Structures are given as C-alpha cells and as structure tokens.
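All protein chains of the complex are present and in place, except for one that has been dropped.
Here the chain labels run A and B in written order, and each chain numbers its own residues starting at 1.
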Amino acid sequence: MTQSTHVLRSQQFSVSCINELFARAEAFQRGGRKNYRDKIVFTVFYEPSTRTRFSFETAAARLGAGMVSTENAKEFSSATKGESLEDTIRVLCGYRPDAIVLRHPQTGAAEIAAEVSEGSGVSIINAGDGAGQHPTQALLDLYTIIKEVGRSGLKVVIGGDLANGRTARSLAYLLAKVDPNVHLVFVAPSALRLGEDIKQHLFENGVRFEEKEELVETLQDADVIYWTRVQKERIANSDYENLRAEMLLRYSITLAHLKLMKPRAILMHPLPRAGEIHPSVDGDSRAAYFRQAANGVPLRMAILERIFTRIPFE
Amino acid sequence: MTQSTHVLRSQQFSVSCINELFARAEAFQRGGRKNYRDKIVFTVFYEPSTRTRFSFETAAARLGAGMVSTENAKEFSSATKGESLEDTIRVLCGYRPDAIVLRHPQTGAAEIAAEVSEGSGVSIINAGDGAGQHPTQALLDLYTIIKEVGRSGLKVVIGGDLANGRTARSLAYLLAKVDPNVHLVFVAPSALRLGEDIKQHLFENGVRFEEKEELVETLQDADVIYWTRVQKERIANSDYENLRAEMLLRYSITLAHLKLMKPRAILMHPLPRAGEIHPSVDGDSRAAYFRQAANGVPLRMAILERIFTRIPFE
Partner (left out) sequence: MTQSTHVLRSQQFSVSCINELFARAEAFQRGGRKNYRDKIVFTVFYEPSTRTRFSFETAAARLGAGMVSTENAKEFSSATKGESLEDTIRVLCGYRPDAIVLRHPQTGAAEIAAEVSEGSGVSIINAGDGAGQHPTQALLDLYTIIKEVGRSGLKVVIGGDLANGRTARSLAYLLAKVDPNVHLVFVAPSALRLGEDIKQHLFENGVRFEEKEELVETLQDADVIYWTRVQKERIANSDYENLRAEMLLRYSITLAHLKLMKPRAILMHPLPRAGEIHPSVDGDSRAAYFRQAANGVPLRMAILERIFTRIPFE
C-alpha cells in the first residue's frame, strides 16, 4: 500500500491501517471526544445525500472541528457561470480547510480533486463518486461485521443489485482482505450479476465465492446477509421498473427469511431501503442495519482524527 | 400532564413548566449564555422555514452547541431513493444528537418521530407539522403577551384565518390555561371561522369567548390584538384569491386602527405578513411583532437547555 493523506478508494487501506481505524472508532463509540477546535472540514455535496453528510458533520462536530457545508454544490459549476471541478477544488483548497468531504455524481471526481489539492495540505475524502467508490461506507460496513460477528472464516451473503451497487463490490474486496478464509455468496437475478472484473480479482486472490439466483438456500449457514437496493439512478428507466418488480417479488426479506437465519447472524443494508427489507423485521436483534448506519459516526471520527493529526492512510 | 422529553404539542405543558421555561428565557434575554459544547442539535426541515430554522440555530449557537442542518430534507425521502420518515428518524437518532428539530409538511410527523426515537435518548422538537402543531411558536407568543401586558384578566382579540391557522388555535388554548379570567374575541370572516372543536374545548373549560366578524368594534378595550395571515398553503387555490381579497379589504390593520387601541395594548403577528398589517404601523410602540419574533431565540434557548440538562417537560 502506498501512503496517502486522502481517502479515495476502499482498496487503498492496509489491514493494519484498517485495524487502527477500527480501534479508534471503537474508542469513540465508548464515548471518547476530542476538541480539534482549530480544524475545519468542508462538506461539498454535488448531489444530495443528507444521510452521509449528517454522518460526516456529526463526526466533525463531536471532534469539535469547524464546518462549512453545501448541499447544493452543483451551483459552483452551474450553466450560468461554468466552472470546472478542478477550479472549484483549487479555490476551496486555497481557503485551507483540513479536509474536503466530496460527493460528486461523476466517477473519478475524488481522484481529480486529490490531484488538484496536491501541495495544499488539504485531504480529500471521497463520499461517493457516482458508480465509483464510497470508501467510508465500505469501512463502516466492514467495521460492523467485525464488531458483530468477528472476522474469521465468515460466510457472507451479498445480494441485490450487484451490477450497479458499488457497496457490494467494495465490501467483497475488503472482506477478502481481512478474512482470508471468508466464503462469499453472491445472490442476484441474472441481469444484475456481479461484474467479471471483481470475480476475476477474487479468483486471483484465492477467495472462495459462489453465485446463486435463489436467496432462501443461502440463509441457513450465513453469518452475514448483506442486502442492497436496485440503483435506480444508474439503470435505464425502461429496465428499472421490471427489475425492481422482480427484485421485490423474489428478494424482499421478511420475517419468514429471518426464521431460517442462524441466531447470531446479522442482516445488513446500506440504507435507504425501498421494499427490499420488510419493516416487520426491524424488531429482530439480527436486523443490524440501523446499528450499521450509526457506526458511520465513530468510523468517520476515526478517519477525520487521523487527518487532523496528519497520520497518512496506508 | 405526563412527562416527556419531547416538545410536540402546545397542550403538553403544565403551567409550572411554562413558568420555568419563561423564567429561563427571561434570564437568557438579559444576556445569559451557556457553553454546552458537548451537545449536538440537528435541524431537519422538510419544507423551508428559514425564519424558524434561524431562530433555533441561533439559540443553539448561543448555547455553544454543535449543529448539523438541512433545509432540504425532502431529499431523504426522494422519489429516487424512497425512504420512510420512520427510517430517516431512526438513522438520525443513531447518530446520537441531543435533539432533532423537525419541520415536516404532514400533520403528526413529529409524533411519529418521537415514537421512533424511543429509547435513543434523542428529544424531538416539533417545529411545525403541516396544519398540526408548532408548540415553540405558541410558547413564544404566550411569553410575549405575559412579558408585555401581563397575565391577569386579559382581553385578547385573535383574528384572521382562524380555520386554518394553527397559531391562533394553540394560543387560545394556552391563554386559557395560564389566565383563567382571559376574555377571548375571535374575529374572522364566516369562511375562516374557528373550528367547533376548539370552541367546544373553550366552552368545557369555562373560558369566556365570543366571535365577531368586524374588527373595529373589538379594538377599544383589547389588551392584545393577535393578527394572522390567510394560510395559502392550506386553502384550495380557487378560494384563496377571493378570501385574501376580502381579508385585505376588511381586516388590514392601519394607523387608523391603532388610534382606537389602548395606549398599552399590543399588536402581534406570527410573521411573515402579506398585507394584513400596513408597514406604517411599525413605528408605533404597540406594534410588537418584531419583538415577538425576537423572543423566539431566548425561548428556544430555554427549551434546548432543558433538553440538554435532561429535565423532562411536564
């Protein structure tokens, strides 16, 4: 792993860096706070993602850092004024924040921002770049799994929209890294199967995985069921309604499914959900998705703290 | 009154709780500040109400609390992603703020949020739920009246849109509670008269009230004239223009009306106004509406402080 002051891709982290971040997140979750009063975080969201923005800003607030925020950053580059992402980031870096949390609809936007910030001392945190990466989401997913079911020889079922969902792909990658004995099971309709690139990667790294079309048969011995929604934003309109109808019919998780799960298994979802998991499931202690979302705050505190104390990610 | 950590309805407060809140508001108005640096307030507005949001956020800032804010919360539940209010609130409660200030267009939204927050330790403050409640507005109205003209045997004229205006209804309720000898006069055109439910309530509680259609005859011995605008948002479009035209013709308050008022009476309005009170009135010391708006900050400081120190409302 090369050292970096930025958080750009799920793949950039070494196992030891992940362990350090999770240890700090754990400490923050037990109530730790800091007072980084001299630090400033910008949250620059070109598309709304209030959930993610609130998670980062709560983390920054708990660390005592100052914040400047826009949920409407596309105005920067509006037709009226026409500015490139590069110019915008260069201007913002000139204001000398400690970190810029960037959400942008285009894949690769965070990488561009990181290049532009070169030499300014400003860290870029990728908070989602289109179909690309969302590394803090991947880390909080992994953190949740390790915290709740451990990291040794897990069987993890990942299902839903595997073709378009960056979350599922990143998680598969990270799991393979921290648990050499992990057994991955991918469940999706044929139209939304995992891409060949990630399968090739898993194969090359000797990760045990299989693909299924049926959900039910995977539930009995799974430690984690990680479910996702169909990414309407990333699918042609004409296909979407059909796919979603098929997903809801075949893959909606209900109490009947939970009955088949192991008593200590967990059910995860990156949220928001739109029918993939029935609310009647929420009361079951294995429904972990709200705990998973909550874990985002301490995990992001750990990320920001590392940036504030100028320890590179590696 | 039952105890609650939430602020949901004007009716939830006992007289002693109101007195305590107003005493703290008074102290804050004389310059008190606090440094609740460890506290975090979320303001989550599904419809814009910049005036109310700024009032809450100024209160939080003066108390030294951290803040995370959205004026665009409907993106949470956008057509693209489709999330229920319950899910959104559950996720936000998982981030562990001390309070969520919620503005939502649907009546009952704050009650739902309070149910969902159960067990999380997060207080919900209703900052307006459609045609429903806006309890901190009602409290600041009452605070202004008591501060400026006392609380003993008042004659209070409440006029304008009494059918759709939650403000007028809540105020009638609270006044009856703190001043058993209050005399209420409701002034509205027949199409916008007070609903039977609130009249029934006043009748059952022995509150003296009457209804009038003419404004002028009520001015001479009133202690408070509380004026409101026609709630365009809550009236069918075809009716609105007619009603508004009638209101402006018959019920716009000008300097001529002020000449009829007692020297120590006050004229109130929740703002914004749209023609109901002529700006030429603003210079008269009896025009209390800007002082009324200003009272929102210390009153909301008192509310937030009570939440931060975990004293329930009762």
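By our rule, a contact is a pair of C-beta atoms (placed from the backbone, for glycine too) under 8 Å apart; a residue touches a chain by one contact, two chains touch by 3 or more.
These numbers come from a predicted model, not from an experiment.
Taking the complete complex into account, A:Asp87 is the one of A:Asp87, A:Glu115, A:Glu241 or A:Glu314 that touches the chain left out. When the omitted chain is restored, the residue from B:Arg24, B:Lys39 or B:Arg62 that touches it is B:Arg62.
Interface residues of chain A facing the missing partner chain: 37-38, 40, 42, 66-73, 75-76, 78, 80-84, 86-88, 90-92, 94-97. Take chain B: the residues that touch the chain left off the picture are 33, 35, 48-51, 53-55, 57-58, 61-62, 64, 69, 71-72, 232-233, 271-275, 279, 290-291, 293-294, 296-297.
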